[in-house]
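All protein chains of the complex are present and in place, except for one that has been dropped.
Chains here go by letter, A, B and C, matching the order in which they are written, and residues are numbered from 1 within each.
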Amino acid sequence: MMVNLDIAKSPLNGLEVGGLDKAVLIQEVPFTPGFDLRVTPGTPAFAAANTAVGLSLSETVGRVVRNNADCIVDGSSPAAGGVSALALGPDWWYLTGTADIQALLAPVADTHHISLVDVSSQRTKIEVYGPSAKDVLSHYWEQDLREAHFPIDSCSQGLLAKAPVILWHCCADCFIIFPRSSFAKHLWTALSDAAIEYL
Amino acid sequence: MLHIPCPYCGPRDETEFHYGAEAHIAYPENPQSLDDAQWAKFVFIKANPKGWLAERWVHSAGCRRWFNVWRNTITHEFGPSYKPFTQQPKSPV
Amino acid sequence: MTSMTRRRSKVLPEHPDFLWANNITPKKAYDVIIIGAGGHGLATAYYLAKNHGITNVAILEKSWLAGGNMGRNTTIIRSNYLWDESAGIYDHSLKLWENLEEEVGYEMYFSQRGVMTLAHSVSDVRSKQRNFYANYVNDVDSVWLTPTEIKEIAPIVNISEDIRYPVMGATYQARGGIAKHDWVAWGYAKAAADMGVDIIQGCEVTGFNIVDGKVQGVKTNMGDIAAGKVGMVAAGHSSVLANMAGFDVPLQSRPLQALVSELLEQVLDTVIMSGAVHVYVSQAHKGELVMGAGTDSYNSYAQRGGFHVIEHQLAAACELFPIFERAHMLRTWGGIVDISPDASPIIGLTPVENLFINSGWGTGGFKATPGSGWVMAATIANGEPDKLAAPYALDRFVSGHLIDEHGAAGVAH
Partner (left out) sequence: MSNANFTFDGKKYTGVSGESLASALLRNGVVHFTNSSYKDRPRGLMGLWVEEPNALVNIDSGPGEPMKASTTIELVDGLVVRSSQGVGDLPDTRDNSRYDKVNRHVDVLVVGAGTAGLTAAKKFAALGKDVIVMDDQPGPGGHARHLGTEISAELLAVLDLANVTYLPRTTVQGLYDQGYLVATERRTDHLDAKVHTEVSRIRTWHIRADHTVLATGAFQRHLVFANNDRPGIMLSHSAATYVTRGANPFKTAVVVTIDNQGYRDALRLHEAGVTVAAVIDIRDAASGPAIAAVNSAGIRVITGKTALDSAASDSGQVCCLTIAKADGTQSETIDADLVAISGGWTPIVHLATFIGIKPTWDPALAAFVVKRDDKLTSTAGMLAGDFGDDNEAAVFFGPQLTAEQAEVAFVDYQRDATVRDFNRAIGAGMRSIEHVKRYTSIGTAHDQGKTSGTTTMGLIGQALGKAPDEIGSLTFRPPYISIPFAALAGRDRGLLSDPIRTTPIHAWHEKAGAPMEDVGQWKRPWFFPKNSENMHAAVLRECAAVREDVGVMDASTLGKIDLQGKDVGEFLDLIYTNMFSTLKVGMSRYGLMCGVDGMVFDDGVTTRISENHWLMTTTTGGAAKVLDWLEEWLQTEWTDLEVFCTSVTEQISTVAIVGPKSRELMSRLAPDLDVSNEAFAFMENKYADVAGVPARIARISFSGELAYEINVPGSFGLHIWEKVMSQGADLNITPYGTESMHVLRAEKGFVIVGQETDGTQTPQDLDMDWIVSKKKEDFIGKRSFARVDTSREGRHQLVGILPDDGSFVIPEGAYLVAGSDEKTPPPVAHIGYVTSSYASAALGRSFALALVANGLARKGEKIAVPMAGRVVTGIITDSVFVDKENARRDG
C-alpha cells in the first residue's frame, strides 16, 4: 500500500543522532515496508514462494538472502524492486525492500499454505552505522557480535535494551535494527544514551 | 546466565528463553476418559530429578520454537538439544 | 534517616555444654525419623517431643544442620496471606514466633519491625487491597498505607510519581519482621536435643524400607534404621525422596538467590517487599542490607542462579531506595526452593502408610518454621492431618481445591 506521508507518522519521526563524520550514526528510516512470511521448507509452497520472490530463501536461521542494498548509510535510496529475506526461524522470514512484496506473493497465498502478513507498521527501522556501531550495540546486545560468528548478512532476533528486535549486520560497520514500534521510543532513549561516549 | 543450545539458532543467553519443564508429556488422547487422579498427574506432575533431565524450552525472543534438551540439574551442564517429535537422544549419563 | 541504633557488639551465647551432641551413631530403631535437619525438620522434632511426648526421635541430615534454605533465606516473617487456609497456618506460626525465644530458651533476634508490601499500579493496588481486607476478616493485623504514610515509616523509600513504577500504596503488617535464621535453627536443635532427640548429621537417606505399602524405616549411608513413622521435611529434595518412596509430588526445585551488603549505619528499620519490581529488603541487626529477588525459571539443585536476576534486583532497589546507590553488594548465594503449582505447601499423609510429607514451602518457608513444625508434629503423632494442615493435603491436586497464593506470594519470599 502506498503511504501518504502527509498523514502517516513513524514511531520516531525520522530521528537521528551522531553523523557519518562521527564514530557512529543512528537514524530511523521511517515507513520501511516489512512482511512476515511463514512457509514450511520442503513443501511445494516453499518452492512457489522462492520463485515468486525471486530468491532462494535461506533455510538456515540467521542468514539473509537479498538482491538489493538495503541500508542507506550514504543517504541514497535502495535499488528499486529489491527484496531482502531475513531467516528468523525454520519456517519464518522477514521480507523487506522496495519490491511490491504483497503483489509478488499474493498468488502463492491463494494456492498454497503460506502466511504473508504486512508488518510495516509493526516494526520500524533503525540504522546504526560507523566504526563504533558495534560498541554501541554491545551495551545492550548479549549475542555474539564477533565477525566470525555474526558476519555480514547475518540476522538475529533477540533483546536489545530488553526490547525485542531483529538485528541485521547488513554491511561493514553497519547494523539495521527492526524494533517493535511500541518499543521504538524506549530503544531510541537507550541507543542515544549508549552513543554518548562515542560522540 | 545459562547458555542454552537452541537447535535452530545455536547457544543463546537464558534471557531469550522461557522454561517448559519436563519434556515428552503428551496431551492425553481422550481427557474425558481419565479419572481425576490420572488427569491431575497430567496437569500437575513434572519430573524434578537431581541430575539429568530432558526438558523443554522455547526460544521466545529468538526463533520462537519449542525444543527439548538434556540438562544436568546439579551442574547446569547441557546435553544434546533436539526438536519435538524427533528421536530422543540417550541421556548423557 | 531513622535514629534506630544498630546492636553493635553482641556477645555470642556462651555454651558450656554442646548445643547438640555430635558424631552420634544412629540407634537401630526410632519411633519417628525426621528426614532433614532444616528449620522445619528441627521444629517438627521439637514439637513431637514437647507437644506429644515423643522423644525417641532421630533427625537425619545428609549434610550439616540448617545448611539448606534455613541458612540461606532472608528471614522475613509475616502472616498476611490471602486465603483463609493460609491465614490459619501462617498466623499460627507468627503467634508461636512471638514466644519462641522464651519457650526454647535461646536468643533468636526475633524482631517485629513490620513488613511493608508495596503496590505499583492500579491493578497492583487492587490486589493488595484485597489482601488487606482478607487479612481484616481473618483478624490478621494489616493496615493500608498511602505513599505519605509509607514515607513516615520508611523515609528512604522513593515515593516520587516520576519513577518507572511509582509507589501507589502498601499493606503493612506491624507484627511481621525478621529473626536470625541460624540461631532459630540452633535454638530448636538445642531444645530438641535436650529432650532426647538424636540429631545425626552426615547421614544421607538412600531409600526406604516399605512393606505392604507401610514404611518400616530408611536406608542410609550409615546403614538401615527402623522407624515406626517417617517424616520427610526435605524442602528442595522432597521430589527425590518421594520418588525413592515410589510416589510423585507436584514440586519443582528452583534456584532462589539472595545477597547481602557490607555493614551500614541503620537506614531501614522495617522490612520492605515489592512484587512488581521483584525486590525485598531488610537491614539486619549488624547493619547489613539483606535482599532477595525472584526465583530463576528452571529446575536446579546447584544452589546458584543467574547473575542477571541479581542485576535486575539491584536496579529496582536503586530506583526504590536511591540511598542504596553507594551500598556494596558483598556476597550473593542461592538456595533450592520447592515450588508447588499453587505456591502453597504440601503437608500430610502420603500414599505410603506412616510416611508423612512436609514440603512445597517454596520461597516462604522460614516464616512458617514454627507453625510448620507444629502441624507436622501433630500430623505424625496422630497419624492424621492436623486441622490447620488438612487443606494442604497432597490430594488437593486431584480434587482441584488449590490454595493459590501466587498473587499474595507475589515476589518470591
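Criterion: contacts are C-beta pairs under 8 Å (C-beta built on N, C-alpha and C of every residue); 3 or more make two chains touch, one makes a residue touch a chain.
As the structure is a prediction and not an experimental result, all values here were calculated from the model.
Shown chains touched by the hidden chain across the complete assembly: A, B, C.
Touching the missing chain, out of C:Q112, C:N243 or C:T332, is residue C:T332.
Check C:I210, C:A317 or C:I346 against the missing chain and you find that the one touching it is C:A317. The chain not displayed touches chain B at residues 1-3, 11, 13, 18, 20, 26-28, 30-32, 34, 36, 39-40, 42-43, 56, 58, 60, 64-66, 75-76, 78, 84-85. Interface residues of chain A facing the missing partner chain: 1, 3-4, 7-11, 31, 36, 38, 91, 113-115, 117-123, 135, 138-146, 149, 161-163, 180-183, 185-187, 189-190, 193-194, 196-197.
Residue positions on chain C in contact with the hidden chain: 1, 6, 8-9, 12, 14-16, 18-23, 64-65, 67, 71, 120-123, 126-134, 136-139, 163-165, 182, 201, 261-265, 267, 287, 302, 304, 306-307, 310-312, 314-319, 322-333, 396, 398-402, 404, 406-407, in rising order.
Keep in mind that, in the parts below, only the chains that are shown with their structure count from here on.
If you draw each protein chain as a dot and join the dots that touch, you get a simple line with two loose ends. Compared on C-beta pairs in contact, A-B and B-C come out with B-C as the pair having more. Here the spacing of chain A and chain B, counted between their Cα centres, is 31 Å.
Touching two or more other chains at once is no residue of chain C. The set of chain B residues that touch two or more partner chains comprises 15. Partner chain C is touched in their complex by these residues of chain B: 1-2, 14-15, 18-19, 21, 36-37, 40-41, 43-46, 48-50, 53, 55, 71, 73-76.
Per the touch definition, chain B reaches chain A in the complex via residues 8-10, 12-13, 15-16, 61-65.
Residue ranges of chain A in contact with chain B, taken from their complex: 61-62, 88-90, 92, 142-143, 156-159, 164.
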